[in-house]
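Worksheet for the structure shown next.
Of the protein chains in this complex, one is absent; all others appear in place.
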Amino acid sequence: MQRLKARFGDAFREASLDRKQAIALIAVEQLREISRYCRDEEKFDMLVDLTAVDWPKREKRFDVVLNLYSFAKNERLRLKAHAGENEPAPSVCEIWPAANWMERECYDMFGIVFEGHPNLTRILLPDEWQGHPLRKDYDILKQDTDWVRENLGIESGQ
Amino acid sequence: MGHLIPPSIMPFVLPVVYAVVIVAVLPLLAGYIVLMERKVMADMQARLGPMRVGPHGLLQPIADAVKLLLKEDIIPDKADRLMFWFAPLVSVTMALLAYSALAIGPAFQIADLNIGLLFILAVSSLGIYGIVLGGWASNSHYSLLGALRSAAQLVSYETAAGLALISVLLLAGSLSMKDIVQAQSDQGVWFGFSVPFGFFIYLVGSIAETNRAPFDLPEAESELVAGYMTEYSGFRWSLYFLAEYANMVIVAGIATTLFLGGWLRPGARYHEHIPGTGIEWLDALPALLTLGVALYSLSLAPKQPVKIQKIVMVLVAVLCLGVAGILAGALFAPPAVMQGIHGAFWFMAKVFAYIYAFLWIRFTFPRYRFDQLMRLGWRFLIPLALVNVIGVGVAIVLRQQLAWGPIVSLIPTTLGTLGVAMFLAKDDAPTVAAHLVDGE
Partner (left out) sequence: MGSGKSGNRERAVAAHNGHERMSNEHTIKTISGMDSVNATVLGADEIILNMGPQHPSTHGVLRVKLKLDGERVAGSECIIGYLHRGVEKIAEHRSYQQFAPYVDRMDYVAAVSNGLGYCEAVEKLLGTEAPPRARVVRTILTELQRIASHLLWLGTHALDIGALTPVFYCFREREEILKIFEKYCGARLTTHAFRIGGLQYETYDGFEEDTRRFCNDFAHKIDEYETLLTENRIWVGRTKGVGILNAADAIALGVTGPVLRASGVKWDLRKALPYAAYDQYEFDIPTRGTGDTYDRYVVRMEEMRQSRRICLQAIENIPTGPIMARIGKVLKPPPGEVYHSIEAPKGELGYYIVSDGTTQPYRVRVRPPSFINLQAFDKMAKGSLIADVVAIIGTIDIVLGEVDR
């Protein structure tokens, strides 16, 4: 943690320890550099998970979360970066090829655009799908009641 | 009887009768071989197999046949209609035609050709046309590729199988099926025991020739390339199916004739008699076996849940009793008749044993990939078969020059071929799929 702070001073926002897990909040523009540093210097050679969380009331609504693991040190690290609605995030595909499909899923579900991704298309939903389901304003209950009302003429029981 | 039929037709009567019998019986036989396969498969897989249609599934083939006949006949839109209709016919006709030279008993043969074996092999090879035409007629890219692959496999393995047969022919001295069995009787040993490698090569070659596992890549469902039979449905498909099983029986028939002594009784030199009678134990065996089967079915009959199944079981028992009766009665008939009837029994028993070996192998081994299959045929079996032929030639020289006995003369052959086989088998070539391991 100290080393990260020292190296990337201004981009490094916050370090926290939540329930014994190391979390580092960083600036989204530096994501690629910090990732490269983590992989090369700190030996976090495996990207375990890359995902996002939507906090719609915040100014930069998305939290891009990377979970890293180091085989040598048997340690986990979480990198978080705030990204705004139309703000692209740098892709870490060239650092960890595992990120390929994970970033596509984030794009599919949240609409976060990853710059530098070789093939940023929808992965789980059909290509023609409109909308990004995991955003908090994508209301599935409302969709359900609307559809049932329109097509079946009754009230949905949800 | 002789005065009723004009002499010019007389020679044709018996063969025509045999032919009609074979053509009538064969679909039924093929159907029951399918049932046998399903039951054997189930047994090896720790389950029961067909049990509902008829007692223990005995009427299953009839149900299947009815279903296939009633199915809608679908022809792909752009298919070549004439070829589509013609292709299965070729397969079936060739398969049936081969039966004409097959000798089931010393007198039970449609045509005693003096080139009997050659005829059968030639006709079986023509059956490959049925496959290629079927693939072509389907007008599907992948059906055609599947058919060509199948044809390539068949041709390669026929070469190996044919060479194995040649090694036996050298010992038999004739191509006529009857004479080959006679030679085994004269030499006192079945060729399968004296030339075991010939038998082994023929076994493998015949499995590949009939497109059975582990060589059934062109037919397998889990492979990507569609086989030649994909576009066929209903009756047309059943013709292909019939051809495949008829081929299996022919191939088993050839193996039995050449390697397993044809209609000869196993233990031909064992003459122990049942005490008090002039009947040998081994001669009584067929009748006893069939009687045992009859009694067993009779004992199963009351346990069947449904009435019609009970009736069928009793009918089966009666049928077996009838056969037992014929076999027993033949014991007291003139020797020619006895040899004929018992010969047919032993022949069929050996054919079924050979087919059981097919089934056993099918359910034990995984499938070969096509390139591995071709490699096996060309780089292992054919060289081995050639060495075997040369070895048998050497054995014949030993017999003629040094007067070695029929069995002893072949021991050096077997040992030599064994050595070559072990040498060739070490060529365990890695799979052809070379991987770019260093990353893209």
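Should a chain be cited, it is by its letter among A and B, assigned in written order, with residues numbered from 1 in that chain.
Convention: a residue touches a chain if its C-beta (ideal position, glycine included) is under 8 Å from a C-beta of that chain, and two chains touch if they have at least 3 such contacts.
Only a predicted model underlies this, so the values are computations on that prediction, with no experimental measurement involved.
Between the chain not shown and the residues A:E59, A:E128 or A:E155, the one that touches is A:E128. Summarising the interface, chain A meets the missing chain with residues 18-19, 21, 23, 45-49, 51, 53-54, 65, 67, 71, 74, 76, 78, 96-98, 100-102, 109, 118-119, 122-131, 133-134, 138, 140-141, 143. Within the complete assembly, residues 41, 44-47, 140-143, 213-214, 216-217, 220-226, 230-231, 362-372, 428, 430-437, 439-440 of chain B touch the chain that is not shown.
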